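Have a look at this one before I ask anything.
A protein chain is absent from this complex, but the other protein chains hold their places.
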Amino acid sequence: MARIVAGVGTSHIPAVGAALDRGEHGNAYWAPIFAGFEGARDWLASIAPDVAIVVYNDHASAFSLELTPTFTLGLAEVFRPADQGYGRRKVPDVAGHPDLAVHLLERLVADEFDMAQALEMDVDHGLTVPLSVLCGTPAAWPFPVIPLAVNVIKYPQPTARRCFRLGEAIGRAVASYPEDLRVAVIGTGGMSHQLQGERAGLWNPEFDRAFLDDLTADPERLAALDHVTLVRDAGSEGMELIMWLVMRGALGIAPREAYRFYHYPASNTALGLIAFET
Amino acid sequence: MARIVAGVGTSHIPAVGAALDRGEHGNAYWAPIFAGFEGARDWLASIAPDVAIVVYNDHASAFSLELTPTFTLGLAEVFRPADQGYGRRKVPDVAGHPDLAVHLLERLVADEFDMAQALEMDVDHGLTVPLSVLCGTPAAWPFPVIPLAVNVIKYPQPTARRCFRLGEAIGRAVASYPEDLRVAVIGTGGMSHQLQGERAGLWNPEFDRAFLDDLTADPERLAALDHVTLVRDAGSEGMELIMWLVMRGALGIAPREAYRFYHYPASNTALGLIAFET
Amino acid sequence: MSDSAKFDAIPGTYVFDGKRCREGYHLNMFCKSMEREENRRAYTEDPAGYLDRYPMTPEQRRLVEARDWLGMLHAGGNIYYMLKLISYDRSTLQHVGGQMTGMTVDEFRDMLAEGRMGPAGLGPARQAR
Partner (left out) sequence: MSDSAKFDAIPGTYVFDGKRCREGYHLNMFCKSMEREENRRAYTEDPAGYLDRYPMTPEQRRLVEARDWLGMLHAGGNIYYMLKLISYDRSTLQHVGGQMTGMTVDEFRDMLAEGRMGPAGLGPARQAR
């Protein structure tokens, strides 16, 4: 039987990927940040999951205003890094896990989650940067990945509560998969940030610290956050944190925090990274 | 305040549209069928809804295997008839109702329905044939339409229960719209039919009659139908009947049946048409 | 019994599930491409060259070339995608239904008119509604 063994919440800052791709990760600005990733990399290598479900948002790369699904599950054999206007990132293609993905799809739809299903989908920095953060620069990613894209760039986004419930349903669906698989769930985006408007560059360390703490101490408070509070306190793009709640919902009652790293500023935003074992 | 005043369930047989488009609707095969539509047309003209929500399925026209959403709400100003391989149907473009559509979208997502939202979408016979059935051949359709596309051609489809609940949520969402609007909900597809395999041409009059009866007498039984039962008893494409349950869910406790017509065969399938007032 | 075993127990019926969808992906995408006039023209002018664009299995390609509709269904075809190739051929679902049920199109139409295909398969004519 499959089971969820680990969860990660992590920012997916494109500049982090660019720093690595350009070999600038050793400079004064980036070195402390990449040093902060080391502990998570070592930890994840020791966990060695068989497959990861990566909950991320597409940034108008695979989807566009013509059609915006709320939740999209990727069923393909392989996902290519998207061209976001400056060529595809020179990172490995992302192998999928169609068998588990189809199983999740069937269970989630039966469980009244109205998933969109994708058999072809390019994946943007929302998915590839967390892989770089957690795995460095291998010739191939060390595990297959099931992408789960969440709409956060076009109102109305799913509620924090719905995301948490989706995570719980993923936990049930994984537990009903017959093959022995050790599954990690990675939620990406955040932490507090705002790229737009007269409030661009927002930083709210109190909000971020409480969010990290309450993933263990009071996940119910986080699941109850409404969109107005999220935008007001975490910034218009801080809303991405709802994807960490999918991860948290999948981990069940009382996961153990294994690692944490927080840094500001990284590019225009606060960077957070937190790891859990079940 | 807006309210739902009428509901219709109707087959969306492409050959019905073709018979009308080619002027063959008066011949011996089609005349009894078009005669059966008359009562529904007169009834709907007397209701004169301000807007209709048409729950239909796309037949690989607007969507394709690359990306299949479960529920898609159309927010556009206008929807064009799709080219399904023999040119666009020569029927009027379909005007949308973006204000009500955006309101529905916001309420449904807040209510934990994971809608995809479409700002550009061609509509195929699943939507245009019911308009022909109910409105004939006007120079412009008599009311704007909000398309709600449901995946029924790729497993896993949403459950009958989920469709019923979506209808209930649509009822709540319409009731919270501030403007006075009289709304019709039209569910399309079915009735018993199967286009494929050694069982192609399936007809199950007992199932169909009980389905029509229980829309009034026992909607709970219909909402509890599982996919295996639907495919076994109503045929692989009879599954489309789940879209009538969205309509039924939207009508609330005890709608009154206003009209019914049933005919077999029409093209390869049974044709059903039923109308309700709230 | 799992859902998938229950679906398999339904006679003469093919549920387009995850497995068939993956198997039939390129076959169905070829069929869908027939929606566009420029593709129809390209296929007409050079059928083999056009089919080369879609990496089907050799068996799937043979089934397409032979217009073996039941075979395509078994090999992952989805009837709504296949319908676009049927339209390209200027054929109809009744011709295809006949082939799938082992009848001529006229026999198939008679069978429909007499209502002889029930949930359990072919049988005596149904009583009128």
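Chains here go by letter, A, B and C, matching the order in which they are written, and residues are numbered from 1 within each.
We adopt the following convention: contacts are C-beta pairs under 8 Å (C-beta built on N, C-alpha and C of every residue); 3 or more make two chains touch, one makes a residue touch a chain.
This one's a predicted model, so the numbers in the text were calculated from it and none came from an experiment.
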item	value
Where the missing chain makes contact, among the chains that are shown	A, B
Contact residue for the chain not shown (choose from B:A82, B:L105, B:V185 or B:A234)	B:L105
Selected from A:R22, A:R172, A:R232 or A:R256 as touching the chain missing from the view	A:R232
Options A:L202, A:L245 or A:A258, residue touching the unrepresented chain	A:L202
Contact footprint on subunit B, counting only the chain that is left out	75, 98, 102, 105-106, 119
Interface with the unshown chain - residue positions in subunit A	59-61, 64-65, 83-86, 153-156, 194-205, 207-209, 227-228, 231-233, 235-237, 262, 264-265, 267-268
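Note that in this section only the chains that are shown with their structure count from here on.
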item	value
Rounded Å distance between subunit A and subunit B, as computed from the means of their C-alpha atoms	37
CA centroid of subunit A to CA centroid of subunit C, Å	40
Per-residue multi-chain contacts in subunit A, two or more chains	105-106, 119
Shared-contact residues (touching 2 or more other chains) in subunit C	18, 21, 25
